[in-house]
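One structure is given here, and the rest of the page talks about it.
The complex appears here without one of its protein chains, the remainder shown in place.
Let's turn to chain A:
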């Protein structure tokens, strides 16, 4: 039982921190007024280029540098990919949901092309494999009975930082004003377009790390055909459940992560006595999000102007 509990905690932390990164990302984007439904796609891109960096970087570099550089690459590739969304929805005033959906579809495709091409350059057999193999040992360390990874530490730091930035700084006050009432922000001299770009880019960076944090710590091989398995969408649910507030988002991520982790312990604990298949448990977080959102979305605290392209001329 206690071994089961330990495993539950381990997996809850693993996926909880991923959900938190991505939901925080969504939170920045939506507070600026842009619905970032492309989080799923951004995670794929961030994970892809982060892992490629781990694969390609010279192995004789200090491990600290390898970790830092690959995470930075994940962040930057996430930012670049989400800048497509920013350009479409802020400058071209395109529909944000449609733009985001397109980016989600595109991301998995890009990942497959890149991975297959990469595999064909390093080996002649199995050239069409959609899988990447990598070494994740640098990202993991043990504290007592717990296996932790760098993403957990970094995540906690970014959580606190996010709260501070959103609610205690001038930047945060401006950002949230753009998502609530862009006309008001504009009338006091805040550049709405700039703030929205900032929001989307920050969300890209966080979701990029999120993608890497999802893939790297738990396995040494990843099949990019599955993308990130709906974690980006789950993170959107966490963000809504978390009322667009970093503190609640943290709690929400843990809540959903528990459901996600049930699939990892179903055969080793008391859950085994229910004789349910693994698929049922795999569905749990999504069913939970459906139920939870049904009850909570009514009193949602969504930024009022999110999803509406800002047009200076409209007053």
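In this section, a contact is a pair of C-beta atoms (placed from the backbone, for glycine too) under 8 Å apart; a residue touches a chain by one contact, two chains touch by 3 or more; residues count from 1.
The criterion applied here is as follows: contacts and distances are computed from a predicted model.
You can't see one chain of this complex, but its UniProt record names it "Simple sugar transport system ATP-binding protein", from the set "NADH-quinone oxidoreductase subunit A", "Septum site-determining protein MinD", "Aspartyl/glutamyl-tRNA(Asn/Gln) amidotransferase subunit B" or "Simple sugar transport system ATP-binding protein".
Checked against the full complex, the one of A:183, A:223 or A:268 touching the unshown chain is A:183. Interface note: of A:173, A:219 or A:280, the residue touching the hidden chain in the full complex is A:173. Although one chain is not displayed, chain A still touches it through residues 168-171, 173-174, 176-177, 180-181, 183-190, 301, 304, 315.
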